[in-house]
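The other protein chains are all here in position, but one chain of the complex has been omitted.
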């Protein structure tokens, strides 16, 4: 920048700065794939939230005479399950539990993991060693095995599923948070903040959090995809909720016996898990490139 | 190199001990007395005390852990409560079956992953790239237990080409009579590593192609096919490393697929251990699988260091 350029910029019209996240959201909104995924997710979320107002059939009310009706049966747009219950209603109500046990562990792990990683990365030294070596131990287990082991030992149940998945994801997020924090911590502006006399808590809040949260958030949105599959997988194994509660993984399990009779209906709950999982994955990819402001 | 291997091995020792500790503690976070699973519900006080002493549950926890770990190091993982057979024998037989399945799936996933990744990276930002990355993201997003069901619906129920469940008559053999049972579960299992390898190889290919030395090769008049060979040569070590780790995940994560296909491996064993509350079997299976994973990580690290000298320095 030459002196002339400096002067020209000085004279530039008053400039209203846009925040980082505003820019990211604008860039994301320009990506059609991300927007379609976001729309699908929003639709599913709203449907499950407002299920009672959608005039659906009772998801618990079965009938022996109308079992396993195919997709497109009048009155039963998505057919009926092995106990004659309306599939559309069960899929929508089932989304409530499935989304809860899929998303909540990632949110919990995001909070815990970010805190641990931030502390480990900022404080460093022995604190870092203690936190990261503990994390390494959990990393020594394949995640599916760890989730099933903890769930298996704790026993079936929604809360136990959420606990076991949270335990699986905390080490992963902690690792990401720690490495991002360590990278940011070595930048001069953190030293400048320390030089201004600010304490560690203030620096972490004002200067670190805003810079580390983005990458961790992207990573966490990608984890939701894995979490959805794992959470429904636990239910599929019988480690989640119990019948007759509707839940996608459990429905997939109970419909397994029906694949010879009505394969279309039997595959439906998996379609839902798949849709949510792939949408979160693509949204995470879109977010990652939207946050890469250099492009 | 030897120093590096030695250092890696020494670093693994505390991990192995901690993994064992977690496996040990798993049983002790179980709600209620671990004896409940062993004892008949109407057992007398004396019998309970006797069993407590027999299993060593009356001693302090660190002592229990020490004894258990010492025995485990000698291949004694206790006795299965459900079958009465040694846990070690049961696990090893199951590990063999899981290994067959996971290795086959790894090979399939690796081959397709490298292929899609190379193509996508080479034709970056064309429709070919979009298709290949689409397949990759589908691979990592699909609930594989559901994919297994869909494949069964298509190839077993509708077309009646392949069997839906089991591992064939008798023990395992590499003949068509058995292999046809392997195809569906192995293909199902291969989609996750396929997706991950595709992503890795695509990124690697893109990086390598944008580097100066490729430009130099091209300006030297090298034909595209030879440039491609260079890319393959440079991307392979990382792809193999990624696949090695994926094999570990498959070994540990096979439970869902094994359940869908009733494949008699560790996942199946784990499943029955959970539902029969067979804690020694559960503990033993998890320990063996986790140690396998740690070992695989070690092998991958060392192999990578052997191929790429830059890793050792960092």
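Chains: A and B, in written order; residue numbering restarts at 1 for each.
Here, a residue touches a chain if its C-beta (ideal position, glycine included) is under 8 Å from a C-beta of that chain, and two chains touch if they have at least 3 such contacts.
The rule we apply is simple: contacts and distances are computed from a predicted model.
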item: UniProt protein name of the chain not shown, from "Glutathione import ATP-binding protein GsiA", "NADH-quinone oxidoreductase subunit L", "Aspartate carbamoyltransferase" or "Pyroglutamyl-peptidase I"; value: "Glutathione import ATP-binding protein GsiA"
item: Sole contact to the chain not displayed, among A:20, A:50 or A:260; value: A:20
item: Candidates A:73, A:211 or A:254 - the one touching the absent chain; value: A:211
item: Absent-chain contact - pick from A:41, A:163 or A:193; value: A:193
item: Chain A, residues in touch with the chain not shown (by the definition above); value: 1-3, 5-6, 9-10, 12, 14-17, 20, 187-189, 191-198, 202, 206-207, 210-211, 293
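Heads up, the rule we're going with is that only the chains that are shown with their structure count from here on.
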item: Complex contact set, residues of chain B against chain A; value: 14-15, 18-19, 22-23, 26-27, 29-31, 137-138, 140-147, 149-150, 152-153, 157-158, 248-249, 251-253, 255-256, 259-260, 270-271, 273-275, 279, 282, 286, 289-290, 293-294, 297
item: Footprint of chain B on chain A - complex, ascending; value: 133, 136-138, 140-145, 148-150, 152-155, 225, 228-229, 232-233, 236-239, 252, 256, 259-260, 263, 266-267, 269-271, 273-274, 277-278, 280-282, 285
